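One chain of protein is taken out of this complex; the other chains stay put.
Just so it is clear, A, B and C label the chains in written order, and each chain counts residues from 1 on its own.
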Amino acid sequence: MPPAHPFDDDKLKEECGVFGVIGLTDAANFVALGLHALQHRGQEAGGIVSHDADEGFNSARRFGYVRDNFTKQSLMETLPGPLAIGHVRYSTAGSKVAQIRDVQPFFGEFSMGGAAIAHNGNLTNAEALRRELIERGSIFQSSSDSECIIHLMARSLQRDIPERMQDALRRVEGAFSIVAMTQSKLIGVRDPLGVRPLVMGRIGDGWVLSSETCALDIIGAEFEREIAPGEMVVIDDDGVESHFPFRRQKSRFCVFEHVYFSRPDSIIGGRSVYETRRQIGVELAREAPVEADIICAVPDSGTPAAIGYAHESGIPFGMGIIRNQYMGRTFIEPTEQIRNMGVRLKLNVNRALVRGKRVVLVDDSVVRGTTSRKIKEMILDAGAREVHFRIASPPTAWPCFYGVDTPQREKLLAATMSEEEMRQHLNVDSLKFVSLDGLYRAVGEASGRDANSPQYCDACFSGEYPVAPSDMIEKGFELKAAE
Amino acid sequence: MPPAHPFDDDKLKEECGVFGVIGLTDAANFVALGLHALQHRGQEAGGIVSHDADEGFNSARRFGYVRDNFTKQSLMETLPGPLAIGHVRYSTAGSKVAQIRDVQPFFGEFSMGGAAIAHNGNLTNAEALRRELIERGSIFQSSSDSECIIHLMARSLQRDIPERMQDALRRVEGAFSIVAMTQSKLIGVRDPLGVRPLVMGRIGDGWVLSSETCALDIIGAEFEREIAPGEMVVIDDDGVESHFPFRRQKSRFCVFEHVYFSRPDSIIGGRSVYETRRQIGVELAREAPVEADIICAVPDSGTPAAIGYAHESGIPFGMGIIRNQYMGRTFIEPTEQIRNMGVRLKLNVNRALVRGKRVVLVDDSVVRGTTSRKIKEMILDAGAREVHFRIASPPTAWPCFYGVDTPQREKLLAATMSEEEMRQHLNVDSLKFVSLDGLYRAVGEASGRDANSPQYCDACFSGEYPVAPSDMIEKGFELKAAE
Amino acid sequence: MPPAHPFDDDKLKEECGVFGVIGLTDAANFVALGLHALQHRGQEAGGIVSHDADEGFNSARRFGYVRDNFTKQSLMETLPGPLAIGHVRYSTAGSKVAQIRDVQPFFGEFSMGGAAIAHNGNLTNAEALRRELIERGSIFQSSSDSECIIHLMARSLQRDIPERMQDALRRVEGAFSIVAMTQSKLIGVRDPLGVRPLVMGRIGDGWVLSSETCALDIIGAEFEREIAPGEMVVIDDDGVESHFPFRRQKSRFCVFEHVYFSRPDSIIGGRSVYETRRQIGVELAREAPVEADIICAVPDSGTPAAIGYAHESGIPFGMGIIRNQYMGRTFIEPTEQIRNMGVRLKLNVNRALVRGKRVVLVDDSVVRGTTSRKIKEMILDAGAREVHFRIASPPTAWPCFYGVDTPQREKLLAATMSEEEMRQHLNVDSLKFVSLDGLYRAVGEASGRDANSPQYCDACFSGEYPVAPSDMIEKGFELKAAE
Partner (left out) sequence: MPPAHPFDDDKLKEECGVFGVIGLTDAANFVALGLHALQHRGQEAGGIVSHDADEGFNSARRFGYVRDNFTKQSLMETLPGPLAIGHVRYSTAGSKVAQIRDVQPFFGEFSMGGAAIAHNGNLTNAEALRRELIERGSIFQSSSDSECIIHLMARSLQRDIPERMQDALRRVEGAFSIVAMTQSKLIGVRDPLGVRPLVMGRIGDGWVLSSETCALDIIGAEFEREIAPGEMVVIDDDGVESHFPFRRQKSRFCVFEHVYFSRPDSIIGGRSVYETRRQIGVELAREAPVEADIICAVPDSGTPAAIGYAHESGIPFGMGIIRNQYMGRTFIEPTEQIRNMGVRLKLNVNRALVRGKRVVLVDDSVVRGTTSRKIKEMILDAGAREVHFRIASPPTAWPCFYGVDTPQREKLLAATMSEEEMRQHLNVDSLKFVSLDGLYRAVGEASGRDANSPQYCDACFSGEYPVAPSDMIEKGFELKAAE
């Protein structure tokens, strides 16, 4: 039984990270390191499946951090072989209470052998597919949308596993970056829009697939290239085969990966995530300047933008909020007091620095606003003269259905309030979000967002969903009215 | 049995943090929060003792982080009462293998009632005292130097516990900041030199003692004042009594608390630790300027000095090294690969930022130099053009005997090499340490260090020990020759 | 990961016990007690599924004893509702290494709702069924033969779950006593031969299904009747419906349930198991008398027969072997010494009693003979003058394929040796097994075994298998040649 999350840091949560290796002795050890580097993409649980010629498939799935489970000799010895994939997750779409059977990779035994898959993203027609599959005799073991893929593969008439996977993926809608394996092949595939990231690397004679480049760095692998939107790569002893099994579409990569999800030391689409975030700060300083004494960040995610804002504005950057390094995300059976502490367990104001100052506080996003209120209070308690919030993303007004845990729409502060209402609600001296065009400039689109054909998926800001969320619509979700 | 420490981050380690509360319902809950805020002072183990009128004394001692143990309802319920003290520790002086019986607070039953003590610091004559006490019939339960204090108290002829403690402490030599309790009193005491910190705060009708002010902040207590060097405070329902039981001496506070041990959001001697560290960076930039493109820190301890260096030099500050937030200090039963990963598990270079740049890398200290070498290699691998190390403390050339875990003298890089030899050993383009005078200026001594009567304990830099380390001298340690 | 079994007590192992309750508040608590009483039928793992109108289906599956898992408040609270079933198991047919996913009850979600099943027995055509189901697109999650039933149910075209279960069970061969549940019904069913036991009881307004009557006693339920061979009962708020969905056959209950598997305080087919075993001892004394000083049992399973033998022979019964009450079946990570201790960890000879005596030692069965040898040596070491083995079952010469863990045929002592060869191998003064006719007399068949139409399944003694073990035959198992 997984522990409670009394500590709400009020962020959108990336749901998953995926990683796979072929051609290295004890591949599972490398997968463990890769997952550790991807831990920011999912802290609730992790799993690894490996294959060895003698031992066949083995798997281990655990709640908790990678470093607490998949670094142990006794566990890793149960995962032998030169081929392994792994997954870290925040939580699946379907499940209220986390259960180990919902932890990926999922495994299926087919007549031509076994396969395991690890999925980052979310299928927007999973509920309809699930009903149909159950009607036809499939037994589901998890509450995860991703399990549909295994059952669709089981019912495919194709002769080999990569083709069955193509068959299956042509039936699903939504976002998927998948790392999968058979007993001899490592497979990577991205949905036609390429919503979630997936990259390929090399290390010695081995190949690596990973959600982000930072996980290549930790094992010393060289970045080779990104898997293209709509591409499937199949890697075995003979090298890499590339397929494009889907109808081609214009890509719509998730812009929030740049804003918050990805690690700053990763490189996406040839751009440094750190540099993009710093540039968002520069844009913010241009769009929303203010007279102030010091620029501070809500650590750690607001720091690059704060550095950029400070550089552009000429106002000094300082560490106004200090993070406790010994925080995890969850507590087992917490006392009432711990439950009520919230962000104070994690952050403390550097009182001597902010006392009497006009402070600009840069954060990456505002979701429900709960944490922003508490931080503002802590800073005022410490004696700041003025507090100016600067947010390194546009107002988050719409839920994500492509693999991100977002509150229901009515819980999003920006869904129900104007910027000025939010300012009053947070009770700060000023509040400014970067504009959608400013954000697009920061990610390299010099002329801003192309309103007719946006270069990214920005549904959480714009309400324009590149794939219709059909399960949700069936449940009554209302799309943005056409303007 | 506690886990192994395969991961060496090559820092001096503060050995302990102490915290105590009187006059608050469920005082142990507040102590748990205080210890969480002091976790940077000791991550190996923690303990809390509480007293309740009905239940008497209760205690719990655990290996691991405060947040993993002392936040649980079921454990905290066993620690009732309005009076409690706690301790976090890195490791005790005497023990090779950690054992739960070495975890403080220590408890003793005397004829006039029980007492518990939590000790930050180290006694330099503990081994001689221990031999003497065993000879006279005392049974030691731990390998800790601190247990001597309990046995000396047991043999005192004084009538009450504070007086017995004064008796005992007059027999010990070395550094001690102690938080202790009887069934009705909270006691705080610092050695005559005041080597380790200890502060007092108020919250409602309650009183708090803490190693640092950052732990007052987390529970919302107001900072009242520091306990003075050589002072004992005895707090009960009637308020605070102050005693000065020792011969008065000029104080010699540990300067390394400013450099590294204390949290940047703490205030010591009226000075912000963050601001002092930033100022060290300013001094460094003045003493050791260099032409460069970017100023980076070894996170997180080098960041304030890097900000100061960047500000003074006018060269931009950037996050050239990214820390993995999901690292703990130890691994249980690690694989060979984990054992060999070292600092790569924790840090990754922001490759896009440093490529082709002349990088100034600011770190707080160099101890054995092992981590510095690895970081330098990671930065060069990432394509930096030049690497210039700037160290925010003077060369660490002497071990500490006052409660800090330091390697033997011959393992300290600065004990055997000149600055230029160290530069060659680390193979960097330049290497500069802040001067001892520069450090003193940064902590507020405008004219630098008073060589005849230094204002701080700086033995780790200067080799001038304010208290003779008698146990160590007996074992053959050679003091610095008089010049 | 379950623990190792270094301790071999050389018995045939019943693989499972099943229990279900409907109509009682917190039904899972009653199931836990029932499973505790059935623990002798399977010690490796246990599981419970419950259903509550608000909470839906919940399940918990654990390795280890029922009493160590399913007595905890915190676990049982997760299993609310008036309807629950449970299962204890020794090991499944398919699995080398135990995995939690092989622990029953198994659960399936169908278009008309969920169902859980717990199976005692073994399907002899499971492997062929599994291949066929996988070919048609089923995804298996366990290595258990029992999972086939769920997949067959999923593919049935029937409209309600009991009918789907009938559909499915008409496809399987072998032995099954099943307790199952939907969200409103408790279902019990036995294969047409009625190889494994299943009884029904009442308690207040509730109904109970159980492998044995001893588990009715623990919860205070009244024994109602046995489920008949080939019968399915479906119990809900409206009472009990009885169905006979299979072609009727002459029943063939497992005779070894009387000899060893069932608990002596259970009643099977109207006969006390204890009394039957005592009567086997009487038959043995008649068939194989011997001059001796004392009759001893290998505790605890040999004791009733020893009492019977003593009574019939007039030689006193004594406790010649004493059992250590603090033994479990398995050890986690045992030392070499523990691994080598074997039966000495569990049994010790009462040296003072056997010294200089002619001892008759009554055991329930001889499987590989490994334990028998060790016990004989212990008794001779203790100074017994003669040792006469009397075995309360015929020679076990054939493996069981109906839900009992037996060694491969060539490991069975009686498969390769005559009685005299076994005597020499065990090196005892005499060795006698009860005859097959004697055994049948003891279970109440006054004229012994009807060779043309045996009243019981006695394949382990006779090699006459009432259901052809088709999977095993396909793998090369050779049936007994027709005589």
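Quick notes on this one:
Assume contacts are C-beta pairs under 8 Å (C-beta built on N, C-alpha and C of every residue); 3 or more make two chains touch, one makes a residue touch a chain.
Bear in mind that the values here come from a model prediction, so they are computed numbers and not experimental data.
Every visible chain touched by the undisplayed chain in the complete complex is listed here: B, C. One of B:135, B:420 or B:478 touches the chain omitted from the figure, and that residue is B:135. In the complete complex, the hidden chain is touched by one of C:351, C:368 or C:409, namely C:351. Only one of C:71, C:99, C:183 or C:406 touches the chain withheld from this view, namely C:71. Remark: the residues of chain C touching the chain excluded from display are 26, 29, 33, 36-37, 39-40, 43, 65-68, 71-74, 76, 214, 217-218, 263-265, 267, 271-272, 274-275, 278, 300, 303-304, 307, 311, 316-319, 322-328, 331-338, 341, 344-345, 348-353. Residues of chain B that touch the chain left out of the display are 1, 78, 100-101, 108-111, 131, 134-135, 137-141, 150-151, 154-155.
Operating definition for what follows: only the chains that are shown with their structure count from here on.
The greatest centre-to-centre distance from chain C, using averaged C-alpha positions, is reached by B.
Remark: chain B and chain C have CA centroids separated by 62 Å (rounded to whole angstrom). Centre-to-centre, using mean CA coordinates, chain A is 50 Å away from chain C. Our note on geometry: chain A versus chain B, Cα centroid distance of 37 Å, whole angstroms. Among all residues of chain B, none touch two or more other chains.
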